[in-house]
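Rest of the complex left out; these chains stay put.
A and B label the chains in the order they appear, each numbered from 1.
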Amino acid sequence: ARAHSIAELRAMAARRLPDFCLEYLDGGADDELALARNRRVLDEILLLPRTLVDVSQRELAVPLFGTEIALPAVIAPTGFNGLLTHAGDRVLAEAAHAAGIPFCQSMVSTVALEDIAATGVRHWMQIYPFKDRDNLAAVVKRAEHAGCEAIVLTTDASVFGNREWDRRNYRAPMKLAWRKLLDVGLHPRWVLDVLVPHGMPRFRNLGDFLPPGMDSAKNAAAFLAAQMDTSLTWEDLRRLRDLWPRRLLVKGVLLPEDALRAQEAGADGVVVSNHGGRQLDCAPAPIETLAAVRQAVGAEMTVIVDSGFRRGSDFVKARALGADAAMSGRATLYGLAAAGAAGAARALEILRGEMERTLGLIGCARMDEVDARYVGRG
Amino acid sequence: ARAHSIAELRAMAARRLPDFCLEYLDGGADDELALARNRRVLDEILLLPRTLVDVSQRELAVPLFGTEIALPAVIAPTGFNGLLTHAGDRVLAEAAHAAGIPFCQSMVSTVALEDIAATGVRHWMQIYPFKDRDNLAAVVKRAEHAGCEAIVLTTDASVFGNREWDRRNYRAPMKLAWRKLLDVGLHPRWVLDVLVPHGMPRFRNLGDFLPPGMDSAKNAAAFLAAQMDTSLTWEDLRRLRDLWPRRLLVKGVLLPEDALRAQEAGADGVVVSNHGGRQLDCAPAPIETLAAVRQAVGAEMTVIVDSGFRRGSDFVKARALGADAAMSGRATLYGLAAAGAAGAARALEILRGEMERTLGLIGCARMDEVDARYVGRG
């Protein structure tokens, strides 16, 4: 069965995954207002089509940090991808590589960053501000040696969001509710792909943060939460800037003034994000603050946006409102969870096709020429 | 059973048609946002009634290209009408003729344009920009000989919209999914009317575009998609202008600046349309850009609008916002699909009745006197 949209991939993923995985993947914080808002605001943005424009040759590529990406898309960093399919991070990285876009690896991923680097993908490494700064520096060093192009410091998740789906699914830290354990048994395809051959996935990029024998996803979660350094400030960003010679992005910015601060602290870019609606439930949708962020930082800084992107047209809207590219979080994860490598590739193929079609339909032959003249609000 | 509204005709059509036909007819692109928006915006427009006006003699007729039409309505060009009832195009043309309004034939129709001309209807011919310009010129010549009043160049569908209903219904190009084939068997009335006597309908106006033996609707679709010339520009419109001596309209314009360009290129009119929500899903509703389009092109140019028109009052709103007439796409197709010739006639009778009633209720005796004073937004 061939999926025709990300929504269809999600439906396939819902069949293959045990509940607790799907809910982890799908869910948002609190009352899921931000989750819903992300889509609603995107849906309300209109594209204003020009007609009788030669769109026979459509060019989706745009520059990013001086080098072209095939689409204005980047794979968002997401943890625990190994739960969706075996070695999920590597599978996703390979799909990104094939599609010609960067892959941003999560710090709480389950494949070693060196293994990702080996795929040849344009490789970004996301880090969380853990308390143990020496260890963090060590991870940054590993990223440097592995040839990562960028470090992405995620700053909106140090205080953990209230995802009630997840909380309801566990009896105790990492102990599934009985009802949910039973449900796992009803998803043999997943058990055979993920659980049986390799057991519970392990974190491969936290090395020294974790006490020996604690790197299994099963044990690490509580430990990690405690490790999160909620005292981080712009000063720390400056210090990271000194440590890391290549591209540096701050992920989790929503307001123009914070984007400006990131710029002043030496960051090369920001990811305007509400973490896919998984953190602050009363947050604005990133797409609605994007234009103001671009305005604040000027044309030079790299501005990436994410949260709620499910259609190629969403990426076109992001460009029109000033983003260099948008990150794909769940959209590609649904593909990965639906059918592993084939699913991840299909997700990107769908998005690429939709972007190309959208360019054609709005009468703009080049993604890098999409601008504010192409958007309106209903 | 007598239908009292287009909605009731749609319900009857839904019973008579196999799923794959109904979904082809009903569906919109992507998430069907434009489809829903078309109706929502129309519904939100208020009519402001005057009372104690003599409306005993209501006149629905308005001038169009210097000659009167009995209602401010034109049958929209729609392809594959032969799928809904045998010789659907001719049936519809005859209904239009009887009702005193023009019939715009689709280029991908299944009755030869000469046969339509023979009905005596005020005949317009819609064309798609196919790559083979010589052939296109040949079709235009045929239209000229057949006495067509106008050529309508559709420019919003060269890149094909993403209609997921259709895509899900086929296993391979023009091969129905098994489930849907089965469903065909459950609609014997349709099978006996459409399939048995004549087989799959054939395109009659594409002649030389199609390789010999390829004019069956079953085979032609993929071929046609490939034929669409997505490189068309305003320059080509000018060339068509030189080729064609009578009325020329551009269909698929949404923005005032494009309407102006059409005017400058010598077009006599535009059809403000989002193709019934079947192409760009983030498009504005034509009815919401209509007033600005009229403002841009001035009083002289012919401006027609379509997408979502289901009630007579919708046509009155179109007039109030500056249109000369509105096109009826699905509204009349539902009638055709519900009950062939009787259904098509009934659809037009319903619309005519509703227009007349609406004029009476807003206190305006003449359709050509409806203007901006009669509309408000809720």
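We take it that a contact is a pair of C-beta atoms (placed from the backbone, for glycine too) under 8 Å apart; a residue touches a chain by one contact, two chains touch by 3 or more.
Computed from a predicted structure; not experimentally measured.
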Whole-complex copies, counting every chain including the 2 in place: 4
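Quick note on the criterion: only the chains that are shown with their structure count from here on.
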Superposing rotation of subunit A relative to subunit B, computed on C-alpha atoms, to nearest 5°: 90
Distance between the centres, which are taken as Cα means, of subunit B and subunit A, whole angstrom: 43
Touching residues (chain side subunit B, partner subunit A) in the complex: 30-31, 33, 37, 155-156, 158-162, 164, 167-168, 229-234, 236-237, 250, 252-255, 257-258, 261, 279-284
Residue ranges of subunit A in contact with subunit B within the complex: 4-5, 43, 45-56, 311, 313, 317, 354, 357-358, 360-362, 376, 378
